[in-house]
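Reading through the C-alpha coordinates given below for one structure.
Missing here: one protein chain of the complex. Every other protein chain is in place.
This part shows chain A:
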Amino acid sequence: MLQTQVSSSDETDTPADLADREARRATGTLPPPPSPVRARGGVWGARAEIALLVGPALIVFLAFVIFPIVMAAYYGFFSWQGYGVPTEFVGFRNYLTIIQDPTFHDALRHNAIIVVLSLVLQGPVAILLALLLNQKLRGQSIIRVLIFVPYVISEVVVGTGWSLMLQTNGAVNGLLEKVGLESFTQDWLSNPDIAIWTLMAIITWKYIGFAVILFLAGLQGIPEELSEAAAIDGASYWQIQRSITLPLLAPTLRIWAFLSIIGALQLFDLVYIIWGQYVSATAGTSTMATYLVTNGRNAGSYGFGNAVAVVLFLISLVVALIYQRFVLRRDTDGALTGKAGR
(Lines give C-alpha, C1' and ligand atoms only; values in the text may rest on other atoms or scores of the structure.)
Protein backbone atom coordinates (compact mmCIF):
# COMPACT_ATOMS: atom_id res chain seq x y z
CA MET A 1 0.00 0.00 0.00
CA LEU A 2 2.77 2.32 0.95
CA GLN A 3 4.49 1.91 -2.31
CA THR A 4 1.67 3.03 -4.48
CA GLN A 5 2.85 6.42 -5.47
CA VAL A 6 6.18 4.97 -6.06
CA SER A 7 5.65 1.81 -7.96
CA SER A 8 2.82 3.13 -10.03
CA SER A 9 5.07 5.84 -11.33
CA ASP A 10 7.43 3.09 -12.39
CA GLU A 11 4.78 1.13 -14.13
CA THR A 12 2.69 3.62 -16.00
CA ASP A 13 4.74 4.36 -19.03
CA THR A 14 4.29 8.08 -19.41
CA PRO A 15 7.22 9.70 -21.17
CA ALA A 16 8.18 11.59 -18.03
CA ASP A 17 8.32 8.40 -16.03
CA LEU A 18 10.29 6.64 -18.70
CA ALA A 19 12.82 9.42 -18.75
CA ASP A 20 12.91 9.45 -14.98
CA ARG A 21 13.44 5.71 -14.91
CA GLU A 22 16.19 5.87 -17.48
CA ALA A 23 17.88 8.56 -15.45
CA ARG A 24 17.74 6.49 -12.34
CA ARG A 25 18.88 3.38 -14.14
CA ALA A 26 21.84 5.33 -15.47
CA THR A 27 22.77 6.47 -11.97
CA GLY A 28 22.45 2.95 -10.72
CA THR A 29 19.61 3.63 -8.31
CA LEU A 30 17.25 1.41 -10.22
CA PRO A 31 18.13 -2.20 -10.95
CA PRO A 32 17.84 -3.34 -14.56
CA PRO A 33 14.48 -4.78 -15.59
CA PRO A 34 14.17 -8.54 -15.52
CA SER A 35 15.64 -9.95 -18.67
CA PRO A 36 13.00 -11.21 -21.06
CA VAL A 37 12.54 -14.89 -20.63
CA ARG A 38 12.07 -17.30 -23.44
CA ALA A 39 8.45 -18.08 -23.95
CA ARG A 40 7.74 -21.77 -24.03
CA GLY A 41 4.96 -22.86 -26.32
CA GLY A 42 5.17 -19.74 -28.47
CA VAL A 43 3.29 -16.48 -28.37
CA TRP A 44 -0.16 -18.03 -28.05
CA GLY A 45 0.89 -20.24 -25.20
CA ALA A 46 2.26 -17.25 -23.34
CA ARG A 47 -0.91 -15.28 -24.02
CA ALA A 48 -3.03 -18.11 -22.71
CA GLU A 49 -0.91 -18.24 -19.57
CA ILE A 50 -1.26 -14.49 -19.07
CA ALA A 51 -5.02 -14.64 -19.55
CA LEU A 52 -5.32 -17.61 -17.24
CA LEU A 53 -3.29 -16.00 -14.48
CA VAL A 54 -4.51 -12.39 -14.66
CA GLY A 55 -8.05 -13.14 -15.79
CA PRO A 56 -9.67 -14.10 -12.49
CA ALA A 57 -8.19 -11.16 -10.58
CA LEU A 58 -9.07 -8.74 -13.36
CA ILE A 59 -12.67 -9.95 -13.60
CA VAL A 60 -13.26 -9.71 -9.84
CA PHE A 61 -11.57 -6.30 -9.73
CA LEU A 62 -13.51 -4.88 -12.69
CA ALA A 63 -16.81 -6.30 -11.45
CA PHE A 64 -16.59 -5.24 -7.81
CA VAL A 65 -14.41 -2.11 -7.89
CA ILE A 66 -14.46 -0.40 -11.28
CA PHE A 67 -18.05 -1.23 -12.28
CA PRO A 68 -19.61 0.05 -9.00
CA ILE A 69 -17.55 3.23 -9.22
CA VAL A 70 -18.70 3.86 -12.79
CA MET A 71 -22.28 3.11 -11.75
CA ALA A 72 -22.00 5.57 -8.86
CA ALA A 73 -21.23 8.30 -11.34
CA TYR A 74 -24.21 7.19 -13.45
CA TYR A 75 -26.74 6.84 -10.61
CA GLY A 76 -25.72 10.26 -9.31
CA PHE A 77 -27.68 11.87 -12.15
CA PHE A 78 -30.97 10.24 -11.14
CA SER A 79 -33.58 10.60 -8.48
CA TRP A 80 -33.85 6.97 -7.52
CA GLN A 81 -35.18 4.96 -4.60
CA GLY A 82 -33.11 1.87 -5.38
CA TYR A 83 -35.85 -0.24 -6.96
CA GLY A 84 -35.68 -1.32 -10.58
CA VAL A 85 -33.89 0.73 -13.18
CA PRO A 86 -33.41 4.45 -12.49
CA THR A 87 -35.62 6.43 -14.86
CA GLU A 88 -36.00 9.89 -13.36
CA PHE A 89 -33.04 11.72 -14.83
CA VAL A 90 -32.38 14.93 -12.91
CA GLY A 91 -29.10 16.08 -14.41
CA PHE A 92 -27.00 17.97 -11.92
CA ARG A 93 -29.82 18.60 -9.46
CA ASN A 94 -28.41 16.19 -6.86
CA TYR A 95 -25.07 17.95 -7.07
CA LEU A 96 -26.73 21.32 -6.77
CA THR A 97 -28.55 20.14 -3.64
CA ILE A 98 -25.28 18.94 -2.14
CA ILE A 99 -23.45 22.15 -2.89
CA GLN A 100 -26.23 24.22 -1.33
CA ASP A 101 -26.86 22.01 1.71
CA PRO A 102 -25.49 23.60 4.90
CA THR A 103 -25.36 20.12 6.49
CA PHE A 104 -22.92 19.08 3.80
CA HIS A 105 -20.87 22.25 4.34
CA ASP A 106 -20.64 21.31 8.02
CA ALA A 107 -19.54 17.79 7.16
CA LEU A 108 -16.93 19.11 4.73
CA ARG A 109 -15.65 21.56 7.34
CA HIS A 110 -15.40 18.77 9.92
CA ASN A 111 -13.44 16.68 7.43
CA ALA A 112 -11.06 19.57 6.85
CA ILE A 113 -10.56 20.02 10.60
CA ILE A 114 -9.94 16.29 11.02
CA VAL A 115 -7.39 16.27 8.18
CA VAL A 116 -5.41 19.16 9.66
CA LEU A 117 -5.62 18.05 13.29
CA SER A 118 -4.66 14.47 12.43
CA LEU A 119 -1.44 15.74 10.88
CA VAL A 120 -0.73 18.30 13.59
CA LEU A 121 -1.51 16.05 16.57
CA GLN A 122 -0.17 12.71 15.38
CA GLY A 123 2.86 13.81 13.37
CA PRO A 124 5.06 15.49 16.00
CA VAL A 125 4.10 13.05 18.79
CA ALA A 126 4.75 10.06 16.57
CA ILE A 127 8.14 11.42 15.47
CA LEU A 128 9.15 12.03 19.06
CA LEU A 129 8.01 8.56 20.11
CA ALA A 130 9.78 6.93 17.19
CA LEU A 131 13.02 8.75 18.11
CA LEU A 132 12.64 7.67 21.73
CA LEU A 133 11.90 4.07 20.84
CA ASN A 134 14.55 3.80 18.14
CA GLN A 135 17.16 2.39 20.47
CA LYS A 136 17.87 -0.93 22.02
CA LEU A 137 15.35 -1.17 24.82
CA ARG A 138 14.54 -4.20 26.88
CA GLY A 139 11.28 -5.68 25.63
CA GLN A 140 11.48 -3.75 22.38
CA SER A 141 9.23 -6.06 20.42
CA ILE A 142 6.62 -6.12 23.22
CA ILE A 143 6.59 -2.31 23.24
CA ARG A 144 5.99 -2.26 19.50
CA VAL A 145 3.19 -4.79 19.70
CA LEU A 146 1.46 -2.85 22.47
CA ILE A 147 1.69 0.50 20.67
CA PHE A 148 0.10 -1.14 17.65
CA VAL A 149 -2.78 -2.71 19.61
CA PRO A 150 -5.37 0.08 19.12
CA TYR A 151 -4.68 0.02 15.39
CA VAL A 152 -5.53 -3.67 15.18
CA ILE A 153 -8.73 -3.48 17.22
CA SER A 154 -11.78 -2.94 15.04
CA GLU A 155 -13.42 0.48 14.82
CA VAL A 156 -16.61 -1.01 16.24
CA VAL A 157 -14.88 -2.22 19.40
CA VAL A 158 -13.02 1.07 19.74
CA GLY A 159 -16.22 3.04 19.20
CA THR A 160 -18.28 0.96 21.61
CA GLY A 161 -15.63 1.05 24.32
CA TRP A 162 -14.95 4.77 24.04
CA SER A 163 -18.60 5.77 23.90
CA LEU A 164 -19.20 3.86 27.14
CA MET A 165 -16.19 5.52 28.78
CA LEU A 166 -17.12 9.00 27.59
CA GLN A 167 -20.75 9.05 28.71
CA THR A 168 -21.48 11.76 31.27
CA ASN A 169 -21.53 9.07 33.98
CA GLY A 170 -18.73 7.07 32.32
CA ALA A 171 -15.25 6.10 33.36
CA VAL A 172 -13.45 9.22 32.11
CA ASN A 173 -15.56 11.59 34.18
CA GLY A 174 -15.47 9.11 37.07
CA LEU A 175 -11.68 9.08 36.97
CA LEU A 176 -11.52 12.89 36.86
CA GLU A 177 -13.73 13.13 39.94
CA LYS A 178 -11.62 10.59 41.74
CA VAL A 179 -8.42 12.55 41.27
CA GLY A 180 -10.09 15.81 42.27
CA LEU A 181 -10.55 17.36 38.84
CA GLU A 182 -14.36 17.59 38.98
CA SER A 183 -14.24 20.90 37.17
CA PHE A 184 -12.86 19.16 34.10
CA THR A 185 -15.73 16.71 33.75
CA GLN A 186 -17.55 17.23 30.48
CA ASP A 187 -20.30 15.99 28.29
CA TRP A 188 -17.57 14.73 25.98
CA LEU A 189 -19.81 13.37 23.25
CA SER A 190 -22.69 15.82 22.83
CA ASN A 191 -21.18 19.20 23.65
CA PRO A 192 -20.58 20.65 20.17
CA ASP A 193 -17.58 22.64 21.42
CA ILE A 194 -15.87 19.54 22.70
CA ALA A 195 -17.07 16.64 20.54
CA ILE A 196 -14.67 17.20 17.64
CA TRP A 197 -11.74 17.24 20.09
CA THR A 198 -13.04 14.05 21.66
CA LEU A 199 -13.12 12.53 18.18
CA MET A 200 -9.57 13.73 17.54
CA ALA A 201 -8.37 12.18 20.81
CA ILE A 202 -9.89 8.84 19.83
CA ILE A 203 -8.48 9.07 16.30
CA THR A 204 -5.03 9.89 17.67
CA TRP A 205 -5.22 7.00 20.11
CA LYS A 206 -6.33 4.58 17.42
CA TYR A 207 -4.02 5.53 14.57
CA ILE A 208 -0.82 6.89 16.12
CA GLY A 209 0.60 3.39 16.50
CA PHE A 210 0.58 3.06 12.73
CA ALA A 211 2.54 6.30 12.37
CA VAL A 212 5.07 5.26 15.02
CA ILE A 213 5.68 1.85 13.44
CA LEU A 214 6.02 3.47 10.03
CA PHE A 215 8.51 6.05 11.33
CA LEU A 216 10.48 3.40 13.21
CA ALA A 217 10.75 1.46 9.98
CA GLY A 218 11.94 4.63 8.24
CA LEU A 219 14.47 5.42 10.99
CA GLN A 220 15.95 1.96 10.71
CA GLY A 221 16.72 2.64 7.07
CA ILE A 222 18.94 5.61 7.99
CA PRO A 223 22.59 4.58 8.22
CA GLU A 224 24.00 5.03 11.72
CA GLU A 225 27.34 6.20 10.31
CA LEU A 226 25.84 9.57 9.33
CA SER A 227 24.91 10.59 12.85
CA GLU A 228 28.14 9.12 14.20
CA ALA A 229 30.16 11.21 11.78
CA ALA A 230 28.17 14.32 12.69
CA ALA A 231 28.69 13.67 16.39
CA ILE A 232 32.42 13.33 15.86
CA ASP A 233 32.32 16.69 14.10
CA GLY A 234 30.74 18.11 17.23
CA ALA A 235 27.05 18.22 16.33
CA SER A 236 24.65 18.10 19.26
CA TYR A 237 21.88 15.54 19.51
CA TRP A 238 19.21 17.99 18.35
CA GLN A 239 21.39 19.27 15.51
CA ILE A 240 21.79 15.69 14.32
CA GLN A 241 18.06 15.06 14.46
CA ARG A 242 17.22 18.30 12.69
CA SER A 243 19.84 18.17 9.98
CA ILE A 244 20.23 14.46 9.36
CA THR A 245 17.46 12.29 10.77
CA LEU A 246 14.43 14.39 9.89
CA PRO A 247 15.45 15.13 6.28
CA LEU A 248 16.19 11.45 5.72
CA LEU A 249 12.90 10.51 7.32
CA ALA A 250 11.03 13.01 5.15
CA PRO A 251 9.96 10.53 2.44
CA THR A 252 8.36 8.31 5.10
CA LEU A 253 6.70 11.36 6.67
CA ARG A 254 5.29 12.44 3.33
CA ILE A 255 3.83 9.00 2.61
CA TRP A 256 2.34 8.80 6.10
CA ALA A 257 0.81 12.26 5.69
CA PHE A 258 -0.71 11.18 2.40
CA LEU A 259 -2.30 8.09 3.91
CA SER A 260 -3.48 10.11 6.89
CA ILE A 261 -5.11 12.80 4.72
CA ILE A 262 -6.95 10.30 2.53
CA GLY A 263 -8.06 8.33 5.59
CA ALA A 264 -9.32 11.48 7.31
CA LEU A 265 -11.29 12.55 4.24
CA GLN A 266 -13.07 9.21 4.16
CA LEU A 267 -13.58 8.79 7.90
CA PHE A 268 -16.81 6.92 8.58
CA ASP A 269 -16.79 4.00 11.02
CA LEU A 270 -15.76 5.72 14.26
CA VAL A 271 -18.14 8.66 13.86
CA TYR A 272 -21.05 6.52 12.77
CA ILE A 273 -20.59 4.06 15.63
CA ILE A 274 -20.03 6.58 18.42
CA TRP A 275 -22.37 9.38 17.36
CA GLY A 276 -24.81 7.57 15.12
CA GLN A 277 -26.35 9.16 12.09
CA TYR A 278 -28.43 11.83 13.82
CA VAL A 279 -26.27 12.94 16.72
CA SER A 280 -23.12 13.43 14.65
CA ALA A 281 -24.57 16.47 12.88
CA THR A 282 -25.64 18.24 16.08
CA ALA A 283 -22.47 17.29 17.95
CA GLY A 284 -20.36 18.68 15.12
CA THR A 285 -18.58 15.48 14.14
CA SER A 286 -20.40 14.52 10.93
CA THR A 287 -18.21 13.74 7.93
CA MET A 288 -18.85 13.49 4.22
CA ALA A 289 -19.06 9.71 4.53
CA THR A 290 -21.63 9.78 7.35
CA TYR A 291 -23.57 12.39 5.33
CA LEU A 292 -23.45 9.96 2.39
CA VAL A 293 -24.89 7.04 4.35
CA THR A 294 -27.40 9.14 6.30
CA ASN A 295 -28.84 10.99 3.31
CA GLY A 296 -28.32 8.21 0.80
CA ARG A 297 -29.21 4.71 1.80
CA ASN A 298 -30.76 5.49 5.17
CA ALA A 299 -33.04 8.08 3.59
CA GLY A 300 -33.82 5.77 0.66
CA SER A 301 -32.35 8.27 -1.83
CA TYR A 302 -29.87 6.11 -3.69
CA GLY A 303 -29.36 8.54 -6.54
CA PHE A 304 -28.51 11.32 -4.12
CA GLY A 305 -26.19 9.06 -2.09
CA ASN A 306 -24.23 8.25 -5.22
CA ALA A 307 -23.87 11.91 -6.07
CA VAL A 308 -22.41 12.45 -2.60
CA ALA A 309 -20.03 9.55 -3.23
CA VAL A 310 -18.88 11.17 -6.45
CA VAL A 311 -18.28 14.49 -4.67
CA LEU A 312 -16.36 12.71 -1.91
CA PHE A 313 -14.29 10.89 -4.50
CA LEU A 314 -13.56 14.03 -6.53
CA ILE A 315 -12.46 15.92 -3.42
CA SER A 316 -10.17 13.04 -2.39
CA LEU A 317 -8.82 12.80 -5.93
CA VAL A 318 -8.07 16.51 -6.19
CA VAL A 319 -6.36 16.51 -2.80
CA ALA A 320 -4.38 13.40 -3.73
CA LEU A 321 -3.32 14.83 -7.08
CA ILE A 322 -2.28 18.15 -5.58
CA TYR A 323 -0.36 16.36 -2.87
CA GLN A 324 1.30 14.07 -5.36
CA ARG A 325 2.16 16.93 -7.67
CA PHE A 326 3.65 19.23 -5.06
CA VAL A 327 4.77 17.05 -2.19
CA LEU A 328 5.38 13.48 -3.31
CA ARG A 329 6.96 14.69 -6.54
CA ARG A 330 10.29 15.03 -4.81
CA ASP A 331 10.17 11.39 -3.86
CA THR A 332 10.08 10.11 -7.39
CA ASP A 333 13.81 10.63 -7.46
CA GLY A 334 14.35 10.45 -3.74
CA ALA A 335 16.06 7.90 -1.58
CA LEU A 336 12.83 6.19 -0.70
CA THR A 337 11.67 5.45 -4.17
CA GLY A 338 14.99 4.69 -5.73
CA LYS A 339 14.92 1.16 -4.45
CA ALA A 340 11.24 0.63 -4.89
CA GLY A 341 11.25 -0.16 -8.55
CA ARG A 342 13.04 -3.46 -8.28
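Miscellaneous remarks
Please note the rule applied: a residue touches a chain if its C-beta (ideal position, glycine included) is under 8 Å from a C-beta of that chain, and two chains touch if they have at least 3 such contacts; residues count from 1.
What we mean here is this: contacts and distances are computed from a predicted model.
One chain of the complex is hidden; its UniProt record names it "Carbohydrate ABC transporter permease", one of "Inner-membrane translocator", "Transketolase", "Carbohydrate ABC transporter permease" or "C-deglycosylation enzyme beta subunit".
Contact with the chain not shown here comes from a single listed residue; of A:L214, A:A257 or A:L328, that residue is A:L214.
For the chain missing from the display, the contacting residue among A:I69, A:L246 or A:I322 is A:I69, taking the whole complex into account. Listed by residue number, the positions of chain A touching the unshown chain are 1-4, 6-8, 11-13, 34-41, 46-47, 49-50, 52-54, 56-58, 60-61, 63-69, 71-72, 75, 82, 128-129, 131-137, 141, 143-150, 152-158, 160-162, 164-165, 169-175, 178, 205, 209, 213-214, 217-221, 224, 227-228, 231-234, 236-237, 240, 252, 255, 262, 266, 268-269, 273, 289, 292-293, 296-297, 302, 305-306, 309-310, 312-313, 316-317, 320, 336-342.
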